[in-house]
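Removed: one protein chain of the complex. Kept in place: all other protein chains.
Here the chain labels run A and B in written order, and each chain numbers its own residues starting at 1.
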Amino acid sequence: MKKVAVVGVGQTKFRTRRNDKTHPELTFEAINKALEHADIEMKDIEAIAYGTMDPFDGIYCPERWDVIAGGIGKSYMKISTGGTTGLTTALAAYEHVASGLFDIAMAVCTQRVGECVDAQPVLNTAVCPIYERHSGAGAISVAAIQATVHMHKYGTTEEDMAWVSVKDHKNALKNPNAHIKLDIGIEEVLNSPMICSPLKLLECCPRSDGACAVIFASEDVARKIRDNPAWVLGEATISDNYFAGDRPDLSHWDTLSIAGRRLFRAAGIDDPMKDIDVAELYSPFTIQEILDLEALGFAKKGEGKDYAREGITYPDGKMPTNPSGGVLCTNPIGATGLVRLAEASLQVMGEASNQIDDVETALAHAWGGTLQFHTLMIVSSKKRI
Amino acid sequence: MRVGIVGIGMTEFRIHEEPFFNVAYRAAKMAMEDAAIERREIDSFILGGYDNLGVGRTISNMYVAPAAGGYLRHEIRVSDDAAFSLPLAYMRVKGGLSDVAIVLGFGHSSETPVELVEVQSLDPLFHRDFKLAPQMGYALQSYAYRNTFNIKDEDAAEVVVKDREMARKNDYAFLQERINVDDVLNSEMAVYPLRKPEIAEWCDGCVAFIIAEETTAKRINPDPIWIEGCGWSVDNYFLGDRELEKLNSTKQAAERAYKMVGCKPADIQAVEIMDLTSDYHFMILEALGFAESGKGRELLKSDFPANKSGGGLCTNAYGSTGMFLLANLALQIRNGEIDRGLAQAMSGYGQNAVVNILGV
Partner (left out) sequence: MVLKFEAKWEIPFVHSAGEHGTKFFEALKEKRIMGVKCPKCGRVLVPPRAFCERCFVDTADWVEVKDEGIVTTVTVTYIKFTGLPDPPYATGIVRLDGADTGMLCLLGGIDLTDWKKVHETFKPGTKVKAVWKDEPEGKITDILYFEPLEK
């Protein structure tokens, strides 16, 4: 199997609305930042995997328009898998290079949730129109129902969850690209308006406009591009059935556990706590970070709720998560998964804005559907664990 | 290491009463039965087909993934015509990340007016107010083609006659009524210069392939159909920036595929092409290198082996057309009719194109 590394990443500044640019211009901004970071040119890119969640931007198949941002004449492929899009697009670009067919491939994702007047009805269309849509479920409600069960089973409190928000917001202050920059404490989170019980406003992600690009290169080429590439050690995706009611126990994200096991096996990881130095988790809602930690084995079941409060997931803790501020502070939905990989790669390269000490190996995660899919990737400064 | 197709499943292509994911399930089941394997022997599930709007559900792979057998397995989706998902599956297997994969293309047009869906792909700033339905985009290319190369309506009508004749003999095809040149020329003008029978109609249908890396493939099926080459490319979005009388992305895609195989157009024994209009038939064959620009119609006269399936003109399920063509090509190879064939597909107004070459 060919070794592949991330050699360049680019992110736009994420805002509620990037009124200054059109869709392709926003894509171009991310692409250029990635090219600058890798110090290569557009002509060096052989293939592009483009991802987005179409309906949010009010443009169907926006890759057709965005091709003008540098894709004309290249091998161009569109990936769309709901919330995991960012990371499955990365997976596709990675596979372009791992196959040996291409030496340099780029994953690009653009999302302009800001152009959509209200994101929840769009998400509501993901829910089955005949059996489930009438329940008014959107992304926030599906996370809220997870929280209800976790609270009931483990005694997780509103405060436990709120600490995740405090941590993420603090981290975002150090990230120049992050969308929400609020210096808040536990009281502000707990006093914010209730959206879908028990989740309050400050426990939920914003809707962000922005784009991200990540460049993958084969081993020989990667070495020529930079001294500190982020080697891809493994990937995994998993898909559950679509009915929300099929999930056997919402207090345990079992599909993430299963995907995690596959990932760790592929990457040669024995003990995630020991072998992984930082994790960028797709947790647009506080409860989901807790569920992710438990599912991936960073915390025992029922103990994830203590991690933020006890500082374990803070930048100077034993298991730092979302030093970028995470999805809670920046969520350009279809691009978000790619941003997780971009941030994880920067941590491994030692070039992140909120750099954690001594990072060798980082994990990137994304989920999508009605709690249905997960995608995972591990990058490292080492070619083998 | 080669990668081969070891199982093929194809549903009927017509208007289906069942929702798209139930039709997809049938295709997956048929492919597994054809390969005589169970879903648990498959380690990757790669879907192809347009997202959301075609079936009124955003994230349509939510429904198709379990239908493909992807329950608790590795799954990804290429959101374009499913012919684009074959290269991704190929690359995953070639890269050693998977040994046995299923590629499932879903196409469903009957739940919504597809024209209205496609109109939303126009950018809201410059084009959407013109409400350019796909047929109009195709017609702009047809007009440029006929005008530039002096193609007569009768020449184009011959494509419809030929495709329909082939479709009549193909149980899987959708439009099978015999038609002659006069019927075409007397039909209502749909979008100038295309008359109604010169434009593909919409239908529903799904196709699935089981593909495997060489060693495993031979255990599943002693005669795998090898995926010898894939090439894909994309043209500009702005119609005004393109040479409308040509299909440049198809040309580039073909060149990449030929290069990968190490062959020339003369080495291809049959083609299956996505001729959604009569003129596209000529333009695609020219872009693939079988005729010079403007001379595609000579291939009709010389009985060039194109579209034994009836082509895209007779069977067009929004999202799975490309795989319908691939499956028909694969069956020709399986039946010993040819040793090497090429299937082409495209999306947008011929903007994104993919060419897959299959062989023994």
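FYI, a contact is a pair of C-beta atoms (placed from the backbone, for glycine too) under 8 Å apart; a residue touches a chain by one contact, two chains touch by 3 or more.
These figures come from a predicted structure and were not determined experimentally.
In the whole complex the chain that is left out makes contact with A, B. Screening A:Thr27, A:Ser75, A:Asn241 or A:Ser324 against the full complex identifies A:Asn241 as the residue touching the chain left out.
Among A:Leu35, A:Ala49 or A:Ile145, the one in contact with the hidden chain is A:Ile145. Per the touch definition above, the residue from A:Ala5, A:Cys196 or A:Ala335 contacting the chain not shown is A:Cys196.
Contact with the undisplayed chain is limited, among B:Met1, B:Ala36, B:Leu116 or B:Leu185, to B:Leu116.
In the full complex, chain B touches the omitted chain through residues 16-19, 22, 25, 29, 38-39, 53, 55-56, 66-67, 69, 71-72, 110-113, 116-117, 120, 124-125, 128.
The set of chain A residues touching the chain not shown comprises 19-20, 55, 58, 117-118, 120-121, 124, 127-132, 134-138, 140-141, 144-149, 152-153, 193-199, 241, 243-247, 250.
Just so we're on the same page, only the chains that are shown with their structure count from here on.
Chain B has its Cα centroid 33 Å from the Cα centroid of chain A.
On the side of chain B, the complex with chain A involves touching residues 45, 50-53, 56-59, 61-63, 65-66, 70-80, 84, 87-88, 90-92, 94-97, 117-118, 120-121, 123-125, 231-238, 252, 256, 260, 347-348, 351-352. Only residues 1-2, 22-23, 53-55, 58-62, 64-68, 71-82, 88, 91-92, 95-96, 98-101, 122-123, 125-126, 128-129, 235-242, 255, 258, 262, 368-370, 372-373 of chain A touch chain B when the two sit together in their complex.
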